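Structure in structure tokens, see below.
The complex is shown incomplete by one protein chain, all other protein chains being positioned as in the whole.
And then subunit A:
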Amino acid sequence: MPTTTTGPPGAEVRQDATVAARAVDVWKVYGSGEAQVAALRGVSVDLGRGQFTAIMGPSGSGKSTLMHCLAGLDTVTRGEVYIGDMLVTGLGDAKLTRLRRDQVGFIFQQFNLLPTLTAQENILLPLSIAGRKPDRDWFAQVIETVGLGDRLSHRPSQLSGGQQQRVACARALVARPDVIFADEPTGNLDSRSGAEVLGFLRRSVRDYCQTIVMVTHDPNAASYADRVVFLADGQVRAELYAPTADAVLNTMRRLDTDPVDTSQTVRA
């Protein structure tokens, strides 16, 4: 399907003009000497502002590592990472903490809510840590969107997995970060709850111009994204715009059977 593997010209322009996060020739090498393993091998990728990007790849492809490096959670061995205009590579802990606090949001596979806090307190936690006052209207809108209105005073242990993940989404959204990184957000959910969460993520991109980068290995989840970046063996091997689940699955299969060749063709 050559039409879908090449990006539309308009999209190209948008990427250059407004990039939310960017990796430039990023290498990530674990261990040293004989035991060296390269998780990322010269990855360069631009993630557009206001876009829902999925990063896909088989286990060990380096997709989670790429996300961690982009989010400033992990350091790169070589290359540079930007969030917006800011060079993340080489920042100290204090600056990284501020970056995470003000510009980045996270959604995890394990939800990662604080068991001692209610849903509302969990949602507002990033703002209170930063000492910022929540925007009442925006908060109400986010709650409305995730549909948690009647669950705000519950603790995580009293919520279902889907509800917990929606709380986590609301927590990421309420601070209006430049980019939200979601690590397998549906990995621990049944398909219905997963679909709810994914629909909600897509809506927040469409309606509120939020930038979301999601790592997943589920073609169905990836099909909610505007763009899918395929990773294998620590390199970007293919991209799809406006993907369908079938298209994603096909690309995955191709990468599996013919890993070396495809890299050239899709890069075009």
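General remarks:
Criterion: contacts are C-beta pairs under 8 Å (C-beta built on N, C-alpha and C of every residue); 3 or more make two chains touch, one makes a residue touch a chain; residues count from 1.
One rule holds for everything that comes next: contacts and distances are computed from a predicted model.
Taken from the listed names "FIG006285: ICC-like protein phosphoesterase", "Circadian clock protein KaiB", "ABC transporter permease" or "Probable septum site-determining protein MinC", the protein name that UniProt assigns to the chain not shown is "ABC transporter permease". Of the options A:R171, A:R237 or A:R254, the residue whose C-beta touches the omitted chain is A:R171.
Which of A:T18, A:T89 or A:N112 touches the hidden chain is settled by the complete complex: it is A:N112. The hidden chain makes contact, of the residues A:V37, A:L87 or A:I129, with A:I129.
From the options A:S64, A:Q235 or A:T251, the residue with contact to the chain not on display is A:S64.
One of A:R101, A:H154, A:R176 or A:H217 touches the chain omitted from the figure, and that residue is A:R101. Take subunit A: the residues that touch the chain left off the picture are 64, 68, 73-74, 93-94, 97-98, 100-102, 105-106, 108, 110, 112, 114-117, 125-126, 128-131, 157, 171, 183.
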